[in-house]
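Just one protein chain is left out here, and the rest sit where they should.
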Amino acid sequence: MRRILIVGAGQSGLQLGLSLLAEGYDVTIMSARTPDEIRSGWVMSTQAMFATALQTERRYGLDLWQDQAPRIEGLHVSLSAPPGERALRIPCPLDEPAQSTDQRLKMATWLELFEQRGGTVHYQGVTTADLDGLTRLGRYDLTIVAAGKGDLVGVFDRDPLRSVHTAPQRGLAVAYVHGMTPDPLLPVPHVSFNAVPGLGELFVIPALTVSGPCEILFWEAVPGGPLDLWAERRDPAEHLKLTLDLVRRYTPWIYDRCVDVELTDGRATLSGRYTPTVRRPVAELPSGGLVLGMADVVVANDPITGQGSNTAAKCAYSYLGSILERGDQPFDREWMGQTFERFWTGAGEAVTGWTNAMLQPLPPHVQQLLGAAAENPTIARRFANGFSDPNDFQEWFMTPEAADRYLASVATG
Amino acid sequence: MASASLPDNPLLTSAKIVIAGGFGVGKTTCVQSISEIPPINTEAWMTAASETVDRLDPGIDKTTTTVAMDFGRRTIGTDLVLYLFGTPGQPRFWPMWDDLCRGAVGALVLADTRQLAASFPAVNYFEQDSDVPFVVCVNLFDGVLHHPLEEVREALALAAGVPLIACDARDPQSVARALLAVVEHAMARNPRPTAGALAAH
Partner (left out) sequence: MPMTYWKVRPYVLTAGRTRTRQPLLVHTLVSVPYYDAVFASGLLPEARSLYEHARRARSVAELSAVCGMTLGVTRVVVDDLAATDRLQIHDDAHSLDFRLLERLRDGLRQLA
């Protein structure tokens, strides 16, 4: 039986670990926290997952919250101009629902499930020295690093050709709340995406958290701008107050729904920022051991497109395929490189290109497409479904030429 | 002082108190004062990135730093060993802090009134990120308390429920009293189980 070590117990690490167990592999996971610590800890993400990613979980019976998490039926895009006034509103229905399950709930349960199903877990915040020792031990046929928010990321070199940023592009501020009222103009669960051009974006995401259904208020602030109040970590109550102050000022149509909001629990806020980076997928440790990076360890995009957990799921699923196909052959450097390239061409490249584009001021052709989408539900639907499979954006969204072609075909079609 | 090796008792159990606080605040001295063995220093190296304490940012640059922690132990009776773990100075090694604090009876957060700010991150950690009961303790470097404890409490913005004491890290008895305060605080936070709860065991 092949032995696989996965460092990191998040979306990608646990999904891959649980899938490999089901396929009969001997899997060990290193988790920095216990299930109870995860469950009672700080929120980690906004984790809205779309159909393509959810499908990769469903194949292995891992979508345990399908019946409890709100079914997100679409996106509701608003552009404000000037700041504070809504200039454009586009309801964008999804073909299949998206869902967001608080990772505190999901990862704690998955970790317990992993142990129950016979996986080995060590509770250990892994250092580079550990990684070096663990690969030298010769106990594992393959070591995968899936701990995207720790220092281990640093063992993987930045890929300058695939990385376009050298600094964070947004300051992030997340607050989980109870008590928001439905959107009177679109009273079904949906992701509300409110752009305040030049300053940032506000997202409202229906989710399932430890205390039940909730909404996530998520500001993406252009660094140094008036929305960027998030350079330091704040007390949760103050964090919520500042969040709501900004909502009232810049997106008053959302503020109307926030009269009675309160934080879902004492650790319901998150703030920070990071530099979107693509890294080389294979790292060699001082003793010669090789490790393969997965998901946001090697492809970390800004959350503006909400793709982090989706990309993690797709990466886990792609790596799973490569591992299974490898059979008894060695997991050598060449295989590791090919495994990453398969994920990169299948999902990583498109999501990275699209996300980086969305961080910029919207170019004229995108403004034109969104304007057309406000009038034409077919275009709006295609935009929404792109969040499930961003490869589609290449066909109609990413370049002025593709946009022209698409708009012409819709007009005649 | 007890011998260097532990009693040969299959029922031997262990407990742990964490000694935290800023750089140079006397953590190692404190461990040394009460340990029956010379403090054991272990090092791990990390590929540390940014200088920020931002949990989200893994940073871009690649440098290797060393994280040092030290620990000592004290045997109590024939069947209980108390371990004292000094945390690595900087809070950005928080996964290691979680590891050290997991299952601890409590924590003693040392503070130096000449550089109180150095202990802010440790206080923040125990206030916000950990459920381990903690006591803050001013280390009296020259045996004198330069500021009234009430002023220190205010400067650290300590919640009313957090005990604040003073000790001399070089004095074993003083350190034992500080550790006693930690244990008593932990007992107050977890009151004696009722007879019913005990019966359920």
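Which chain is which? They are A and B, in the order written, and residues in each are numbered from 1.
In the analysis below, a contact is a pair of C-beta atoms (placed from the backbone, for glycine too) under 8 Å apart; a residue touches a chain by one contact, two chains touch by 3 or more.
The shown structure was predicted, so the numbers you read here are calculated from the model rather than taken from an experiment.
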The complex has one chain that is not drawn here; which of the drawn chains does it touch?
-> A, B
Residue among A:40, A:55 or A:120 touching the omitted chain | A:120
Which positions on subunit B touch the chain that was left off?
-> 5-6, 8-16, 34, 40-42, 44, 71, 73-74, 76-77, 80-83, 85, 99-100, 102-105, 172-173, 176-177, 179-180, 183-184, 186-187, 190, 192-193
Logged for subunit A, residues touching the omitted partner chain are 1, 21-24, 26, 28, 30, 34, 60-61, 113, 115, 117-118, 120-124, 126-127, 129-134, 137-139
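Just so it is clear, only the chains that are shown with their structure count from here on.
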Distance in whole angstrom between the CA centres of subunit A and subunit B is 36
Residue positions on subunit B within touch of subunit A in the complex are 44-49, 54-64, 67, 92, 94-96, 98-99, 102, 129, 131
Contact residues on subunit A for subunit B in the complex?
-> 32-34, 37, 40-42, 123-130, 148-155, 157-158, 166, 168, 172, 270, 272-275, 277, 300
